[in-house]
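To keep things clear, I will list the structure first and then write my remarks on it.
The complex appears here minus one protein chain, its other protein chains still in place.
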Amino acid sequence: MDRLNIAAPQAFLIEPLVRAALAEDLGRAGDLTTDTIVPKDARVRGLLNARKAGVVAGLGVATIAFRLLDPDAQIEVACADGTTVGANRPIATVSGRARALLTAERVALNFLCHLSGVATATREIVDAVAGYPARIACTRKTTPGLRALEKYAVRLGGGVNHRFGLDDGVLLKDNHIVVAGGIRAAIEKAKASLGHMVKVEVEVDHIDQLGAALAAGADAILLDNMTPAQMREAVAIVDGGAIVEASGRITAETAAEIAATGVDVISCGWITHSAPILDIGLDFEPI
Amino acid sequence: MDRLNIAAPQAFLIEPLVRAALAEDLGRAGDLTTDTIVPKDARVRGLLNARKAGVVAGLGVATIAFRLLDPDAQIEVACADGTTVGANRPIATVSGRARALLTAERVALNFLCHLSGVATATREIVDAVAGYPARIACTRKTTPGLRALEKYAVRLGGGVNHRFGLDDGVLLKDNHIVVAGGIRAAIEKAKASLGHMVKVEVEVDHIDQLGAALAAGADAILLDNMTPAQMREAVAIVDGGAIVEASGRITAETAAEIAATGVDVISCGWITHSAPILDIGLDFEPI
Amino acid sequence: MDRLNIAAPQAFLIEPLVRAALAEDLGRAGDLTTDTIVPKDARVRGLLNARKAGVVAGLGVATIAFRLLDPDAQIEVACADGTTVGANRPIATVSGRARALLTAERVALNFLCHLSGVATATREIVDAVAGYPARIACTRKTTPGLRALEKYAVRLGGGVNHRFGLDDGVLLKDNHIVVAGGIRAAIEKAKASLGHMVKVEVEVDHIDQLGAALAAGADAILLDNMTPAQMREAVAIVDGGAIVEASGRITAETAAEIAATGVDVISCGWITHSAPILDIGLDFEPI
Amino acid sequence: MDRLNIAAPQAFLIEPLVRAALAEDLGRAGDLTTDTIVPKDARVRGLLNARKAGVVAGLGVATIAFRLLDPDAQIEVACADGTTVGANRPIATVSGRARALLTAERVALNFLCHLSGVATATREIVDAVAGYPARIACTRKTTPGLRALEKYAVRLGGGVNHRFGLDDGVLLKDNHIVVAGGIRAAIEKAKASLGHMVKVEVEVDHIDQLGAALAAGADAILLDNMTPAQMREAVAIVDGGAIVEASGRITAETAAEIAATGVDVISCGWITHSAPILDIGLDFEPI
Amino acid sequence: MDRLNIAAPQAFLIEPLVRAALAEDLGRAGDLTTDTIVPKDARVRGLLNARKAGVVAGLGVATIAFRLLDPDAQIEVACADGTTVGANRPIATVSGRARALLTAERVALNFLCHLSGVATATREIVDAVAGYPARIACTRKTTPGLRALEKYAVRLGGGVNHRFGLDDGVLLKDNHIVVAGGIRAAIEKAKASLGHMVKVEVEVDHIDQLGAALAAGADAILLDNMTPAQMREAVAIVDGGAIVEASGRITAETAAEIAATGVDVISCGWITHSAPILDIGLDFEPI
Partner (left out) sequence: MDRLNIAAPQAFLIEPLVRAALAEDLGRAGDLTTDTIVPKDARVRGLLNARKAGVVAGLGVATIAFRLLDPDAQIEVACADGTTVGANRPIATVSGRARALLTAERVALNFLCHLSGVATATREIVDAVAGYPARIACTRKTTPGLRALEKYAVRLGGGVNHRFGLDDGVLLKDNHIVVAGGIRAAIEKAKASLGHMVKVEVEVDHIDQLGAALAAGADAILLDNMTPAQMREAVAIVDGGAIVEASGRITAETAAEIAATGVDVISCGWITHSAPILDIGLDFEPI
């Protein structure tokens, strides 16, 4: 896959997030330290270095942060978004007004380290299932406000995106099925009410629910917390009649065993909600 | 300390974040699944359960989420914010319109699990230094948009807050000191320019910088990446003349050794930027 | 279909639109006429009357407008959203403070008349294809800012929604197909890159493109500006292997002939972009 | 009249509307189709063509849409805002990055087609009264959120604007007159309370109300739903003592007869609330 | 005049200003002092006292501030907006949660003292011209963001409002007249282009410009920096043919002499841009 062709969220949609993050850090009085100490006309070059190995994600966001404070800041990228960078290796260089770059530093890094952490966690589990057809998908368990960015980081890490929200697909869970009066009724009701571009996935806990789901024309079936053996049996029963997704606290350690069952998609919450940051530093030198 | 007296961020300031998170999840079309399947007048009770032990944080935020969709939703809290809850123990019950609660579920949990994760990580390291006078402080390495909430979660976990941003204190680092022409000049310049309510902290890498910092009247001194032995020496030299803060990738494993050196404050980035979520579930039953 | 079970957009997402519309009408100085003439404590009852027959849509939005100016305004609904009301028949009664209701009147009506116009236009074309399985779908040709509301009005009129935006489904058109190097390549590229919940529709101009679309697994096929005869042929060729959608300036006059070809979906732009309002008046009497 | 001297709404006030419309169309995930298929560096030229004859309005708004996604997009305008364009004639050419222009297309057209529809409808009725002194005015029956743009389109179509809102003029209607205790009392109360730059118009249903309106110094008189004969009589009575406005479901068919009565202003709601779009297409070719 | 019938700006339009002001004062961390010291359940009663005599303005705004932090706060008003209160006299009592009222105190007072200052300054100059028909009008020289509130305060002080902005009336000044090619051309151009509800005022520096202004049908004439003798002459020449407004650094000391010239309106910038606050205190007692 041509990693560089992965589309980042539109800049005009991300900029408000970066403005808000800068406003959150600058408060009313701004950067007391820098404004007091650093002359207005001083210039500086900063080197973004990975302190550990990982997948870079968020350089565009960091650039927006620097440019909101210095519209003429220059960024030279050594490792573009989606690249795996080694420990203690340079990622990019940013040059511009010293006050602006020192003031924007923390916000730029907070985005960059978090998103690279998500991409790195994704890459780890994607690599774990290499050789199997299963794809790694993220969930809606994302950080409030950062969903589009985190889902972009997942793509950079080699994963695919599940639903972006409650509005771009149907996922029938226990509660819905009970209310609707069974799997078949639930699927049919959804298909009758919604437009022809909406897919319907149904969550099943037991193998014996698969028949109803397939008969009603489910587009996808989510196997919830099943054992690998059960998953294998489910895959055989479905037999290509629907997409099969495995779910339930799957990690890099357990993913290969799951992938070996033949499921099409493995969804993981932790790559967005619990991935540690990728430690990236910004080292300055005057110019 | 009376944990329950810790003030949560004002609801009117948090509500826009929750609205944005709900809008992020609902998109334009809303909850296709629930709106299609669940009758408008159905009611439900949901039980928030901790799947693992930890410190609860964010019940007020979750409540805002439920009430934005059902203003009459009722919340009964068993374990208030700041409480340590055991694994598989109930935290709270929420009752109201079924559509509203099912639709708000994920957003409410995304806030609650993340903030409880931060509080739990903080508590872990706070407990590790129990018996020492050192306090655990968070940093500005927070998730963009969530700083006030994450700093609140840190307080719930028993920690204290360092600066909320660049504008409520001076922290002189390498770059500033070089530009200013030395520690003394930097501190004096800051004190001369800024109001009398602003404290000045200076980061030192070497023991022999302490003298200049003390002489110039630094309010606090940050020991950056020093060994415990160096910290102990620094504490002795400072001898109460300034607050001493230890910093540099300190974890629950290493904190006690650091605390034993006599430093006043130990600051940790990971409790906000890399804490895994506390897994909390929401189980529904019709009413 | 139980029309009353159609979910309206969440009130907390619609309220900002209504606030903006009221601000647009009130400007800085407010309602000069009413504020000058009408006593603060006067109360009034207003009757919403249909001046022509049509389908009601937007009573919830109108209610938000009245309540933003008088939180205690009372609305009694005779013809709920989705109901077909006769000419010169009452729709609802609103009671409250005279200043508030007189000031909110135009904004409430601007929403209500426009949305009812969309619902009425939809109903007209839906009725025209009654007896055929084809469903009437709206497009993305909507009024900027009002998409969710207009798509709701379409549902109230008996139609279904096509994509809500560029992000909840793939629609491959001429330009995309040329760039990708053919229909097959385009579909495969989309399926490989995107998550398993995204459907792929492809627009075809010629009958002989159908084979490639089917072979590549298109979920839906849009027949662009074909004659009824061509559509009939296309339906026969597809033979249930994909959803078939007809498109191209279809109106209430031509819809039945199109529906008779056996297509699954007929999409119409004019029901959202060119529907005339349904004329609804608000007649006041003091109380 | 020099049509080109008509001032468009300030760009900085319109841009937020265009951002909101693009956000409404792109959602969280952006243009799945284009982002997946079209290479990042592809460039394209698009031709805006009128599919029917009409008056162009909104090229500036469309330009903002394209430039929000490609700041370097170039627009060459053949038929500027206010020009009458023939069917199947080119309006403008836009060149730039293919992804940006394909993604912005629908939003740009939604604004352009709607506003050109309003301008075209206005021009139709303006032409119908050519030769009479009467001017065609729009009302406050506008699409929520688009009032300034629609009123601009009306000016481009040769019409003039009535009040922009409730705050830039007084219009005394039935309800106000009853509450105030008569036409004279209402006008006097308004004149006494409000600043000297506010005009007062009064709506009259009967010829015999004209005397009181004139005596009290009404700046303008609105004849509500009168017959042409009544209007003619009213014009004679007023005899230049106030502006005379005719109102009440006036269309291009009936306008000339109304204009012939000698009224100064004819106000029409349908040119803003029910004008069908002007069909304009955007045809792309690679560059 | 019934002062109590003066309409305040709509609460839903003012609330965002109050939220912003509270956010400006609370920052990210909130009220450190109150949150640390005052128990959550403490309640308090606060007495708003005028420290000097003046006209009260802004109680509704202050109430919004208190209620954003304590929705159940109770306000009992002794001196409503528009009332002249004596020095050291009570204005209102507010009761509610202690934390909320202490935290909102400064923001509530900042609005209340400023607006009451504007009303008091207005009243002073209005009283100075008592007995003359001249009305006192404010200008567009207002505090950015507070125009609607300041213009409301002017009304409470007995003044009237001139234009609310550049869009609700024409005021032709030197630059416009030169560009248009004279007063007559300027007025005629404005009348031809704009709707019939827009008044046209023209600023004249010399008596000999009056003829052209009157001939072209100016609705109002602004005498710029003329002497009282010149004003008297101008009033005689205009002779009721247009509203006559006097302008130019007029204060309470000079207003009576100006009013005696017979002008209709005296406009003053300083009542909005330079009025000192009315000193109002808030004294608390526990309840």
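Per-chain numbering from 1; labels A, B, C, D and E assigned in written order.
Here is the rule we go by: a residue touches a chain if its C-beta (ideal position, glycine included) is under 8 Å from a C-beta of that chain, and two chains touch if they have at least 3 such contacts.
All of these numbers come straight from a predicted model, not from anything done at the bench.
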item: Touch partners, limited to displayed chains, of the chain removed from view; value: A, B, C, D, E
item: Which of B:Arg43, B:Arg89 or B:Lys199 contacts the chain that the document leaves out; value: B:Lys199
item: Residue touching the undisplayed chain, where the options are E:Pro39, E:Gly86, E:Gly131 or E:Gly211; value: E:Pro39
item: Of E:Ile6, E:Leu59 or E:Leu146, the one touching the omitted chain in the full complex; value: E:Leu146
item: Contact footprint on subunit E, counting only the chain that is left out; value: 17-18, 20-21, 24-34, 36-39, 42, 44, 98, 102-103, 106-107, 109-111, 113-114, 117, 140-147, 164-173, 175-176, 178-180, 186, 189-190, 193-194, 198, 270, 273-274, 276-277, 284, 286
item: For subunit D, the residues touching the chain missing from this view; value: 4-5, 7, 9-10, 12-13, 147-148, 151, 161, 164-165, 168
item: Missing-chain contacts mapped onto subunit B; value: 1, 135, 137, 160-164, 167-169, 192-199, 201, 219-220, 243, 245, 264-265
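Just so it is clear, only the chains that are shown with their structure count from here on.
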item: Any chain that touches subunit D and subunit C; value: A, B, E
item: Rounded Å distance between subunit A and subunit E, as computed from the means of their C-alpha atoms; value: 52
item: In subunit D, residues with contacts to at least two other chains; value: 24, 26-30, 39, 103, 164, 167-169, 193-194, 198
item: Chain contact topology (line, ring, star, complete or other); value: complete
